[in-house]
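Every protein chain of the complex appears in place save one, which is left out.
Labels for the chains are A and B, by order of writing; each one numbers its residues from 1.
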Amino acid sequence: MTDNVVIEASGLKRTFGEVVAVEEIDLSVARGEVFGFLGPNGAGKSTTVRMLTTLLRPTGGTARIDGHDVEKSAAAVRRIIGVALQDASIDPLMTGNELMRLQAVLHGISRSESRNRGAELLERVGLAGAAGRRVATYSGGMRRRLDLALSLVHEPSILFLDEPSAGLDPTSRLALWEEVRRLNSELGTTVFLTTQYLEEADELAGRIAIIDHGRLVREGSPADLKSTVGSPTLRVDVDPVFLESARSVLIGFGPERPAFEGRCAIGLDGGAARVAEVVRALDVAGVTVSHLELDLPSLDDVFADATGRRLEGAEK
Amino acid sequence: MSAVTVDHSTDLRFAGMVASAICGRGMRRIVARPTLIMPVLLMPLIFVVSFTGAFGSLTRVEGYGTDNVFNWMAVYAAMQGAVFAGVGGASTTAEDIENGFFDRLLLTPGSRVPILVGTMAYSALRSTIPTTGVLLVSALGGLRLPGGPLALVTVYVATAGMASAFCLLGLAVVYRFRTMRSMILIQVCGFSLMFLSTGQVPLHFMNGWLHTVARVNPVTNVLRFARQGFLGDLTWSMTWPGLVALGAMVAVAGSLAAHQLRRLAA
Partner (left out) sequence: MFPLLLAAVYTHQFTRVILLPGFPAVDSFLDFVLPASLVQSVSFGATEAGTELARDIENGFFDRLRASPCMRLPLLLGRLGGAVVVAAVKGVLIIAIFLLFGAEIAGGPAAAVVLVVAAVLLVIAIGGLGQMLAIFTGSQEAVNATFPLVFTSIFMSSAFFPTNLMSGWFREVAEANPVTWIIDPVRRLILEGWSWADVGQALVVPLVISVATVTMAVVALNRKLSSS
């Protein structure tokens, strides 16, 4: 283990009676990374996060957070991690300020210090105006942002976000992503986030692990993962009279793929770098192109490739 | 952002702050939504009215100990209310566990015992609301204080103690089963324990097994302690067994709850 690895799990396992929630997880996350933990509902994401955050004892294997064992040095782990859990566990009868104060006390921060710190954090997530209101009056997006602000009160170096944008409308989701990116780039906070949205993992994470049935099935950067699925799809729209000649040119660059009528599609061997070459060849063949697009493989393709299933709700 | 200094050197002070913050949160919830406390307040009020009304003529039975039925029943109703308030305090934790708020508390890097202590303190504190309600209604009914103002102190001590003990017992069950439903069990248990004591009539009115059960029931000692000032003067011989009973109940329930709390992370 190097100093740079801040989240490390090996052979992590958790069973509930007969049910195996997490079968065997090995992972390591470096300092400053945004790590995406992707998987469908019930894949074992939350169980893994609960083990990494000391809320649940592993049945087997070990996990270390910045060198501290989650079982033996749970208090040390809790001191350096910030956690925003699923369902935005916020008491609706309390105000933003009251929750901030409670959170500060739970982390041993003095009253005078927590006042400034709390105000600063609420300001940061755009809740300064709503801080005196009861959470019951907050929108879903506001609750998530409050949850995020709360998890930062003790300046954690590692942040766990469990499904941070589940149930949020697109605008709130974008605002939350922006905040996570800012935390990572400005403060160097390591972020471990679970999600069932491919888009979210793609947008935020520098590295992704895909979990299914309690096991990691893929791991790598989004680009690497996508490239393992194969070549990008090139689609060309042409006038029907050119269709046949276009096709004969295109199949020279890769295998044909299913396409709508009046359109030709191939898997482009060699990727985006060869687009210009394709265009020149079409020009030489006298084909007039009305539209051309290159679709990179999506994480959904990666997921499908790894599990043989599509993620629910993955469609845009 | 400013640097945060986290001081864990004074652990006891840290623990105290956590406990009082949790207690304060509970009280603030009541202020935020007063209807939360209504059942806890109404139940003992119905009790004091029903029992004094239905069994008013008990005072005419030789040896009842007082000629004012409120002087006997007020303490009993207040104690029932305290049990209810205590179990209700534990229910707050059940709710927190069900909706995930409890995880936030568990993520404190400090000891988890203050979470338990804070919830207990909240229960004890909120028990003063039904106790005060019962005393006020009883005052309207003609409650007298032969033992002087100290009589009121004993009632508040006893109800706070009962609320603490039953909150802890409730917490032991909540930490174990993590559901609101399990609270009903504790409520019935507390209610029955109150019922099998000298709540409604003195010990020498009872016969058979009930006499034995009521005699060994720790609640009987607590009732004697809390009621003495309403029947006559306060005496040490009536006081210490009650305090011992309260202490023992809190200690037993507390260690059960602490044990389950330690297992909670598993």
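The rule is simple: contacts are C-beta pairs under 8 Å (C-beta built on N, C-alpha and C of every residue); 3 or more make two chains touch, one makes a residue touch a chain.
Keep in mind it's a predicted model, so treat the numbers as computed, not measured.
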item	value
Omitted chain - touching chains that are shown	B
Which of B:Val201, B:Leu243 or B:Leu256 contacts the chain that the document leaves out	B:Val201
Of B:Val31, B:Val61, B:Leu150 or B:Ala251, the residue in touch with the unshown chain	B:Val61
Touch criterion as defined above, residue of B:Val31, B:Ile46 or B:Ala248 at the omitted chain	B:Ile46
Where the unshown chain meets subunit B, residue by residue	43, 46, 49-58, 60-63, 188, 192, 195-196, 200-201, 205-211
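Methods note: only the chains that are shown with their structure count from here on.
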item	value
Euclidean distance of C-alpha centroids - subunit A vs subunit B, Å	48
List of subunit B residues in touch with subunit A within their complex	1-8, 14, 17-18, 21-22, 25, 28-29, 32-33, 96, 99-110, 265-266
Complex interface listing, subunit A residues touching subunit B	53-57, 74-76, 78-79, 81, 83, 85-87, 89-91, 93-94, 98, 101-103, 105-110, 113, 116-117, 120, 134, 150, 153-155, 187
